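What you see is the complex with one protein chain gone and the rest in place.
And then chain A:
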Amino acid sequence: MNKEEILGIITDIVDPEDQLTENTVIAECEDIDSLALLNLFLEFRKVKKDLTITEFSNCKTIKNVINLLLE
């Protein structure tokens, strides 16, 4: 999975009003609420089986999420 595909999955799940970019700050994005984050965590567990909620919660930006999944 590459960067664009990850951003595509995030966009599909979040369904944002404004376009998400790598620089989007998760805590400042109204569309990314706790339910969206839970859905993202569930989805990304499918591709990264050892993903933990602590690692995921530490991501401040979309770029952090992408980097975490590409590790």
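Quick note on the criterion: a contact is a pair of C-beta atoms (placed from the backbone, for glycine too) under 8 Å apart; a residue touches a chain by one contact, two chains touch by 3 or more; residues count from 1.
Simple rule for what comes next: contacts and distances are computed from a predicted model.
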So which of "Beta-ketoacyl-[acyl-carrier-protein] synthase III", "RNA polymerase subunit sigma-24", "Sugar phosphate isomerase/epimerase" or "ABC-type lipoprotein release transport system permease subunit" is the UniProt name of the chain that got left out?
"Beta-ketoacyl-[acyl-carrier-protein] synthase III"
Check the options A:Asn2, A:Thr21 or A:Ser57 and report the residue that touches the missing chain.
A:Ser57
Across the whole complex, list the residues on chain A that are touched by the chain not included here.
15, 33-39, 41-42, 45, 52-54, 57
